[in-house]
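The structure follows.
Removed from the display is one protein chain of the complex; every other protein chain stays in position.
We call the chains A, B and C, going by the order they appear; numbering starts again at 1 in every chain.
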Amino acid sequence: MKFAVIQFPGSNCDIDLYEALHTVCGADVAYVPSKESSLDGFDAVMLPGGFSYGDYLRAGAIARFTNIMPAIVDMANAGKPVFGTCNGFQILTEAGLLPGALKRNDSLKFVCKTVELEVENNNTIFTSEYQKGEKINLPIAHADGSFYADPETLKQIEDNGQVVFRYSKENPNGSLNNIAGITNERGNVLGMMPHPERAVEALLGNTDGLRLFKSILDHAEVKA
Amino acid sequence: MTTVRIYVTYKQSVFDPQGEAITNSIHSLGHSEVKGVKVGKFFDVTIEEGTKPVEETVKEISEELLVNFNMETYSYKVLEEK
Amino acid sequence: MTTVRIYVTYKQSVFDPQGEAITNSIHSLGHSEVKGVKVGKFFDVTIEEGTKPVEETVKEISEELLVNFNMETYSYKVLEEK
């Protein structure tokens, strides 16, 4: 299974995703600059955190016009795993691959800390290694992570089981329904504000994110 | 050249934490006469006429880029033409 | 109640990186008719008349809080009175 880590201008967690997959999980992974237009040969696509185009208009708003986006949409439509964390999540919502939007945090401040999450849905290709209802700790680091969707959309997301992670102790940004991560209807596109790729090595003090990457790899194995 | 000011705000129903925070600061400065503040952003866009009507350009760039209709709405006003 | 819209922008000579990035993005969408974008913010402030003239409140809160005169300037407009 080959992963693409997209590098948008201003991405800065690209190395984190790459190293988590490559060095920690031993997976096959390559960087793909967003100027490229093809994802031929890749089985999964990962959108990293950072500040694409400085987040100068809205987080993720400008990145969705990059050359690579049509190829990402094709991957999503083909049912391949598409994962976005932080800025990656923001880009996926701006591009319409995920519902809703990410607003400025209620505190109006950037916040970097480790928060507790509840795994709401472990029946996805990204979370099969977790238990439903399990509490895990993952770092967040964002200024625009307050998930918003209009009431109708929100209900749909909830009813379809698209909420995958919820903040469980405190809500660090004002997200509706404490939502931290959601999938699309089909379940093959996951966006989340927390950074599982920052929690894959004991040396850095947390390995709760590792199973997310393992889940994707497992899924590929089962399929193969 | 026409300059159009495009105003973007959160939709009515969306909580505006910045407006809230600024209202509080204004009150702590003693201005109890201020009842509320809503914050928005605007874009002064300079457009060359000719190829297509200015309104069309404004509509296109707003809908494609400047506004996220999940949470925002917009309006605009022609500022000056010269 | 009077609602006043206060506009805040960078002074002319101050660099506006956001406007720059947005202009580039608009161009890459093919809108070559757009010559430039400047970004600003606005505050819709609802003020209760009575204690002092609305203009005075606007001036005070702008100068004390909303505007940093080292790099910004402001203007305002009365939106509605009721």
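To be clear about the criterion, a contact is a pair of C-beta atoms (placed from the backbone, for glycine too) under 8 Å apart; a residue touches a chain by one contact, two chains touch by 3 or more.
The definition used in the following text is that contacts and distances are computed from a predicted model.
According to UniProt, the chain absent from the figure is "Phosphoribosylformylglycinamidine synthase subunit PurL", selected among "Nitrogen fixation NifU-like protein", "Phosphoribosylformylglycinamidine synthase subunit PurL", "Sulfurtransferase complex subunit TusD" or "succinate dehydrogenase". Within the entire complex, contacts from the absent chain reach the displayed chains A, C.
The chain omitted from view is touched by exactly one of A:F51, A:F83 or A:Y130, namely A:F51. Along subunit C, the points of touch with the absent chain fall at residues 10, 13-17, 20-21, 24, 68-71. On the side of subunit A, touch with the chain left out of the figure occurs at residues 9-13, 15-16, 19-20, 35, 49-51, 53-56, 109-113, 139, 141, 143, 195, 197-198, 200-201, 203-205.
The rule is simple: only the chains that are shown with their structure count from here on.
Taking each chain's centre as the average of its CA atoms, subunit A and subunit B sit 30 Å apart.
As a whole-number value, the distance joining the C-alpha centres of subunit A and subunit C reads 35 Å. Among the residues of subunit A, those touching two or more other chains are numbered 57, 62, 65.
Residue positions 22, 25, 29 of subunit C each touch two or more of the other chains. Residues of subunit B touching subunit A in their complex: 10, 13-15, 17-18, 21, 65-66, 68, 70-71. Taken together, the subunit A residues at the contact with subunit B in this complex read 57-58, 61-62, 65, 93-94, 99-101, 103-108, 148-150, 153, 174. Across the complex, subunit A is touched by residues 17-18, 21-22, 25, 28-29 of subunit C.
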